[in-house]
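Please find one structure pasted underneath; my questions will follow.
Of the protein chains in this complex, one is absent; all others appear in place.
All chains are identified by letter, namely A, B, C and D, in their written order; residue positions are counted from 1 within each chain.
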Amino acid sequence: MTTLTGNLSAPTRALAEAEDVRPTRRRLGPGEPIRFGGLIGIAALLLAWVVGSATGVLDPRTLTEPWTVVQTAGTLIENGRLQESLVTSGIRAALGLGLGVLVGTVLALVSGLSRIGESFIDGPIQVKRSIPTLALIPLLILWLGIGEPMKVITIALAVFVPIYIHTHNGLRTIEGRYAELAETLGVTRGEFVRHVVLPGAMPGFLLGLRFAVTSSLLALVVVEVINATSGIGHMITLASNYGQTDIIVVGLVVYALLGVTADAVVRLIERKALSWRRTLAS
Amino acid sequence: MTTLTGNLSAPTRALAEAEDVRPTRRRLGPGEPIRFGGLIGIAALLLAWVVGSATGVLDPRTLTEPWTVVQTAGTLIENGRLQESLVTSGIRAALGLGLGVLVGTVLALVSGLSRIGESFIDGPIQVKRSIPTLALIPLLILWLGIGEPMKVITIALAVFVPIYIHTHNGLRTIEGRYAELAETLGVTRGEFVRHVVLPGAMPGFLLGLRFAVTSSLLALVVVEVINATSGIGHMITLASNYGQTDIIVVGLVVYALLGVTADAVVRLIERKALSWRRTLAS
Amino acid sequence: GGEQAGPRLELTAALPDAPSEDTVLRVGDPATQVALETSGLIDDLDIDVEWANVTGGPKTLEAFRADAIDIGSVADIPPLFAHWTGTDVRIVAARETVDPMEHPTYELGVAPGVDVKSIEDLKGKKIAYSPGQAQGALVLNVLREAGLTQDDVEFVEMQSVDDAFSVALASKQVDVAPLGQTLVKTYLAKYERDGASTIEPGVRDDAWTLYTPTTVLEDADKAAAIKEYVAAWAKAQQWISDHPDEFAQAYYVDHEGLSPEDAQYVVDALGQFTVPTNWDEFIARHQETVDTLVEAQDQEPLDVETIYDRRYEKAIADAVEGS
Amino acid sequence: MASYAGELSTEVAPAVRVRSLHRSFNEAGGVLNGLDLDIAPGEFVALLGRSGSGKSTLLRSLAGLDRGVAGTGVIEVPEKVSVVFQDSRLLPWKRVLDNVTLGLRAGDAADRGRQALAEVGLAGREKAWPHELSGGEQQRASLARSLVRDPELLLADEPFGALDALTRIRMHTLLRKLCEVHQPAVLLVTHDVDEAIVLADRVIVLDGGVVRHDARVELDGRRSQADPAFARLRARLLTELGVEDDHDAPGRHLDRAVERAAS
Partner (left out) sequence: MASYAGELSTEVAPAVRVRSLHRSFNEAGGVLNGLDLDIAPGEFVALLGRSGSGKSTLLRSLAGLDRGVAGTGVIEVPEKVSVVFQDSRLLPWKRVLDNVTLGLRAGDAADRGRQALAEVGLAGREKAWPHELSGGEQQRASLARSLVRDPELLLADEPFGALDALTRIRMHTLLRKLCEVHQPAVLLVTHDVDEAIVLADRVIVLDGGVVRHDARVELDGRRSQADPAFARLRARLLTELGVEDDHDAPGRHLDRAVERAAS
């Protein structure tokens, strides 16, 4: 007998209404999510940093001590540089992200739903993503100048690739039987896209978005090297030219915070938008 | 009546055995793949380059003409630099890729199958991927020196992130009913991983591999800046130091070739390994 | 630094004569490596050297902090920033150009169609400015020389990564930008017909140094090895000046992948080097640069003399005069 | 009842016309081997056949869903075809009502969908996700989806397989009512011979890739198993399907009787 408690046969024990004895079965999935479990690893990382710095295992010239970083961040906030950088970079990243997501999604739809579209779009995108963004900058400067448009478009170029690939892949791996169903329901192509393709490709799209968000942040470091006077990327580049490790580390901490938060937000959206799924995770 | 041919009612026309009249139904999926369709877009790109260069629309000082690139490539092959670079970079990328794929997969399995594992592993990986690789280099140099191990590990660090995220995601989105099934079949955890988790997460893993392959190539540009004397990345960096646009473009063409080929190989593997799927694409 | 540290040496103590047998000096100085190897001078160097292909300020500094190399070869700006950001370094060798005004390391690139004939014309122009890089310091020095202040011009902040400056010039995003000699040739070759030009900066920018972390100098074996190395280095610089064609071929063509014409151009442009046996003037000019940076970039004032290890001044002098 | 196809002369153009239909999935052998079939407008045909005999394959051919499958033959079907798939095939990311009204372009689509759901006994479940429905409920939702769009041809692949007796009878009644109103041609796959006889104007048996048996149901009025004609037709169809007598259980009960006798 497989039961949770062993003493059920004891005749004195009444079967109370609230009793809940279920067969124990080896659980193979990952089980219930741990509340705020995601923070444990980050806390461990922080702890390692603190301990490593305090004991001198980590050389402060390579990785500034956490307390110095807090202090430097304080100074940067006091003189307004950090906030200013955040706002500038935030606007750039958001614009680039928005543009990239839009372009990536549209291209993925065109290429995903028509073989002709695919044969024209897919190859060049594979070429694009094989080429370092850094190497494209001279071309972009020549075509777009060194102002904001160039920066936003460079970010968008970094963003649209994961969106395209994931959405295209998500779309193509929608189960064929749903397309069959749609065909027999006589839906228009527009309805098919809206009701079958987009929701079906949504998991792929959202995974792509997780990468796109990070890409938009990372692209800042590349674009803010050129004609920028503020921005997180500019702050980091400048500091690394001067070798100001503490400022670099402040920048990286900001990156980590932004990255982890953005990722958590996308995953929250994922959980909400894909609540219809019954997966190993749920 | 919805038929392919309109003249079926003509009494003279015998219904030959080979006649094949099927109901026409609006096709909503992408349809049959076009053979070598993927090359059309790339061919178009090449054509645009050739025409743009020939007509002078593309300034050769920004984007070298194709013929000059061929010529430069010829020179580089003659004096052996290209082959040497390819071999050096190839070995680095392959080692980094192998290591990264291994580590990424193992971490994804641990984190995907246990909530404890996830809470320790997932956060730090999100932090890692929010931070520009370039910014990690000083730390890696500190810990690993400036030799080959540092280069291979930096590539592996760039590679393991997409592998981890995609495999983890693929694993978590396996349909819950298959885990249920496995539980009732009384399989061991090992069997569960082998027969349910790995094949179920395979589509995700392979998508991750597409990104990993590109990442390993792109990471070359970053690592071969440091104490390298050959390699494609080194070649490009050196050439851009000296403004040798033609060599840069040769490097980029090599990148594009490698990237597109690698991607095509992974997609071929995908088609073979996932032949059990019935999707919009098939 | 190094795996097995030798006996400790005070920074003021006399340099020991010879390092112990197993001392290995890790050097990031590919040009000298090529010169030594090509000339055969390497045979005279009786210490073990492990060469690293690391150049430029940020990379050498990184490598110092990671204890990956012992000595680096850079212009005069990186040691300053190393100092200002907390890595204690010492300059152990200095090099100048024989005819510095004729052979500047950098020229000022002028965008096509922009009328700049001399540095006085810079007034009101858009200048690419990379704080923290040698190019940035050069721009400040040029302005000082021209009697202009930062307010007289418009700085466009951007980093001089790769050919970013020449691209910015070509697309007329900036009017003026400092270009290293390696880029001047390609820039003019491409855009001279559109009206692009370059002018000489009119300030000296030829200072070149070897620098090393003080921790390395505190290791008696390493300090002794560096004494050997700077001597060989000095001879190598002389050899480079005497054999420009051989060096052009060996370094710029074979090692760096330039075409022979470009290599020739660069070597000609850079001119002949000389290794001063007395550093007083060198240090005085360096102090000027420091003061400019302190003023323009709000850096902490520095008596530059303190980051020179003049024990090696004598070692070099002995070597140069002895030969 | 002139609308009943069974009573029409053959001059009227059939709603479905299939001629020498061949389909095969591999070289080994065909699933359909020269099948001919006519269904008159408004006619209700039940399709019987062994598991794996090709019933779904035929339905998919008629629905034009077998593009990739090798074969020849002529198929003519009306414009508006509606399919009830063997799996219920609800879009997992749409709630039940949205699944039912998908592609419905009437202004009152939602109302019609709600009504159809009520008719199949799913009133109040409009906002449920498909995975929250029981097997039979999913099947009924998928039935509602087909019925709500008034097809000229209804292809139903075992639409009542997961339903209990009472629900099944209700669905029969519903289907009959709708057929009377809209007069679609119907091809209904079922494994239940009784169901076939009760519902259909004609029962065909698929075997060896052709229509092996084609029986018009000549019963009238209340069709009951008690009717000897019903029983005769039933017995004939079961024989066609290879069953000597229904629900006989030679193995166990015989054995037990023997054992008992021996003990």
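One rule holds in what follows: a residue touches a chain if its C-beta (ideal position, glycine included) is under 8 Å from a C-beta of that chain, and two chains touch if they have at least 3 such contacts.
What you see is a predicted model, and the numbers here were worked out from it, not measured in a lab.
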| item | value |
| --- | --- |
| Touching residue (missing chain; options B:A48, B:I77, B:I91 or B:L181) | B:L181 |
| Residues of chain B (touch criterion as defined above) contacting the omitted chain | 177-178, 180-188, 191, 195-196, 199-200, 202, 274, 276-278 |
| Positions on chain D contacted by the hidden chain, ascending | 1, 25, 48-53, 55-56, 86-87, 121, 132-137, 140, 157-158, 161-169, 172-173, 176-177, 180, 191, 193-195, 198, 220-225, 238, 241-243, 245-254, 256-257, 259-260 |
| Contact set of chain A toward the excluded chain (per top definition) | 1-3, 8, 15, 17-25, 27 |
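Convention: only the chains that are shown with their structure count from here on.
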| item | value |
| --- | --- |
| Euclidean distance of C-alpha centroids - chain A vs chain C, Å | 42 |
| Chain C-chain D separation of Cα centroids, rounded to whole Å | 86 |
| Chain centre separation (chain B, chain D; CA means) in Å | 47 |
| Touching two or more other chains - residue numbers and ranges from chain C | 65-66, 162-163, 167, 170 |
| Sites on chain D at which at least two other chains make contact | 63-65, 81 |
